[in-house]
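Quick notes on the structure that follows.
A single protein chain has been omitted from the complex, and every remaining protein chain is retained in its original position.
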Amino acid sequence: MRNLTEAIVLENNAVAKNIYRMTLKCPEISRSAQPGQFVNIYFSDRIRIFPRPFSVAGATDEILTLIYRVVGAQTHQMAAWKDGQTVRILGPLGNQFSVESSVVSHVLVGGGVGVAPLMFLAEKFLQNGIDPLFFLGVKNRDEMPDAKLFGRLQTFYPSSDDGTTGFHGTAVDNFLSRLPQMGKPIVVYACGPEKMNAALARLAEEYRFVCQISFERVMACGLGLCQGCTVKKNSTDAEAGYLLVCKDGPVFRSEEVIFDD
Amino acid sequence: MRNLTEAIVLENNAVAKNIYRMTLKCPEISRSAQPGQFVNIYFSDRIRIFPRPFSVAGATDEILTLIYRVVGAQTHQMAAWKDGQTVRILGPLGNQFSVESSVVSHVLVGGGVGVAPLMFLAEKFLQNGIDPLFFLGVKNRDEMPDAKLFGRLQTFYPSSDDGTTGFHGTAVDNFLSRLPQMGKPIVVYACGPEKMNAALARLAEEYRFVCQISFERVMACGLGLCQGCTVKKNSTDAEAGYLLVCKDGPVFRSEEVIFDD
Amino acid sequence: MIDLSTQIGPKLHLKNPILTASGTFGYGDELADLIDLSRFGGIVTKSLTLHPRAGNPSPRVTETTAGMINSIGLANIGVDAFIEQKSESLRSFPGKVIANIAGRTEDEYAETLKKLESQEWIAGYEMNVSCPNVREGGIEFGAKPEILDRIVERFRGLTDRFLMIKLSPNVTDIRILAEVCQKRGADAVSMINTVYGAAIDIKTRKPLINTVIGGLSGPAIKPIAVANIIKTRRAVDIPIVGVGGITCGADVVEFLLAGASAVELGTVNFFNLNAAAEILEFLEEYGVAQGIGSIAELVGKAKV
Partner (left out) sequence: MIDLSTQIGPKLHLKNPILTASGTFGYGDELADLIDLSRFGGIVTKSLTLHPRAGNPSPRVTETTAGMINSIGLANIGVDAFIEQKSESLRSFPGKVIANIAGRTEDEYAETLKKLESQEWIAGYEMNVSCPNVREGGIEFGAKPEILDRIVERFRGLTDRFLMIKLSPNVTDIRILAEVCQKRGADAVSMINTVYGAAIDIKTRKPLINTVIGGLSGPAIKPIAVANIIKTRRAVDIPIVGVGGITCGADVVEFLLAGASAVELGTVNFFNLNAAAEILEFLEEYGVAQGIGSIAELVGKAKV
């Protein structure tokens, strides 16, 4: 059940360079939010009119957690929000990661701030007594979120493009290096840059594992109203349509979609 | 010499209902500002793009005083400014009241927030040992600025449309009622609603006194760039042009202009 | 208590002047769980075409200063699926449903309209002859008087229901086109569709819209809509439905004064789900403050 409501900022702190973690008192949304879903944040200014979508990075009965990177005007504003600030917010929106039983290895692969939805998913796994394998890749040490966040994970595999922290290489390289030892069947849950997602999709085909990817698109509404947030459907028929990231997604199985659009 | 500079808010307090008095540390402007001149305040938001013009209500070597009424978005913003706030400001702009010697009665007639430029003018008179007659009209008691502001005036004649404070009637009525006793020649310096200005202009003709009026127009630039802030020139020639409030004014002699435009 | 009802020509009565703008509210059922749809006097559907359309590749939307550019390309489920999937929910909508129709060819428009005639719950049609974002069947139908003349005559021959033609601002003189609509018996014209707009990413140098040039909408274009309505109001007698940049009640009053008999809310739906409720509240207050008994008293009453 999605709700449009006013949430109250509880904490809002940097957990890495330009990356913040915000907790909000927002029971109307946090109660029903599932990993993979996102929320719309609305801003009062009329210069930039789109709401901004953010994955749910954690949810309890009362509290919603977001993890966001400061990339432009609105996230810049958000970074300045103090506790007590009220925030116009709508959610939970979109579909969710579907956790399949009879799976041996649950593999989370995140790039940069793609960590957000995976944190929530990992949390759920832990609650259900499952230890997921968590691969997180960042550019460099500065962008690696505070280790505390991953404390409860048995198997956390950090990596950095420049080798300044963890494995030297991408999260995908890191995952690939350990793939042989993993118990099958494997399901990969991914969120990161389009490049990373595409690479994983190719591997999923090659190594025959299920890959669920959380997508991003610029969104005007987040509600299926504008038809703006499309990914191309993977289909033989030429007139194949598009999927809406906000409504059909944001999570798609790698074989459902075509990347080069 | 006009300057574009960053001023710093010192005080910013309500002196009547929806009317505020702001002092700014702004020597670049305050040093040269004269009664009748105005400043442009620039706002960073891009939704409302015009700078906002405000009459100089007082100026010392270091400090600039403004008196403003909250009427819309930008003045609403201003009312929330705290001391220490920096303000982008340009001035002094426009012409000034010209104080003629060999005048017996210097009469200031203000309506509402038209008090602003007249406060500054009154101050100058007092500095030069002249006691002006100050008529100020407001709607009702709530809108009458704090008496302290007029403490140093020998002859202050307040009035209100509803009679809740001072003379019951307009500033013009009040002035008219005392006109007979005034020593001639008289010069009236006025700032108020267009209606009040027009009424004074008619009286000036009837009773043959000089009347200098500070005008208001919506201004896009305040600098003579846009040609937007016109008042019709009073002239026999049909193709008579317009005067620019920001550049030729804001102060005009009543006979220079036509009101019904 | 102001009377909010409005009459758009003899054939369409609305309980209030607030409609949804085509393409910004899905098929009318998207938000049923979030907002009270009965706030709207009517719903205008996404443009429907004879066959389903996938629409344009991404990116389809981009933000601009106080507005946005879109190039959806009339993506829609097609008229058959619309009737099959949406008639039940829309039949129960307590306001009027206007079907917006687009097409690649005149025949496509006609065929689509004919199919919709079978649905008694459809109060009327808004013909989109002004879409800037499709190669065929877009604005060229709406930009050339002679073509518009022919197709409006044809549409009129196909239905006795409320028939409204949606016009584009991307023309030299919108009045000529409105006059054609009136001459050929259209019940109303709606304006404006989006304004040609484009934006380029200065880092990648790529256009921010797949079709390079798309349609500009949102608060930024409101003055353009108001100008077109004022002009058209002087030229024709048929009612005008106003659309373009409306975000609040004051905007709606401005459109009514300019000459609109009703308005459509578009882009605002993306950033303020409560717009309709806030607008109705404002109209009530405004009516009291101005001592107006009915919003009909406002239509075209600007002192222009």
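Each chain carries a letter (A, B and C) given by its place in the written order, and its residues are counted from 1.
Criterion: contacts are C-beta pairs under 8 Å (C-beta built on N, C-alpha and C of every residue); 3 or more make two chains touch, one makes a residue touch a chain.
Source: prediction; values computed, not measured.
Per the touch definition above, the residue from C:I69, C:I122 or C:I238 contacting the chain not shown is C:I69.
The residue from C:A227, C:A277 or C:A296 that touches the chain not shown here is C:A227.
Take subunit B: the residues that touch the chain left off the picture are 1-4, 42, 46-51, 90, 217-221, 223-232, 239-242, 261.
With the whole complex as reference, residues 64-67, 69, 143, 170-172, 195-200, 202, 204-207, 212-213, 216, 219-224, 226-228, 230-231, 245, 250, 253-254, 257-258, 286, 301-304 of subunit C touch the missing chain.
Definition applied: only the chains that are shown with their structure count from here on.
Computed centre separation for the pair subunit A/subunit C is 36 angstrom, with centres defined by C-alpha atoms.
The set of subunit C residues touching two or more other chains comprises 65-66.
Taken residue by residue, subunit B touches two or more other chains at 46-47, whereas all remaining positions touch fewer.
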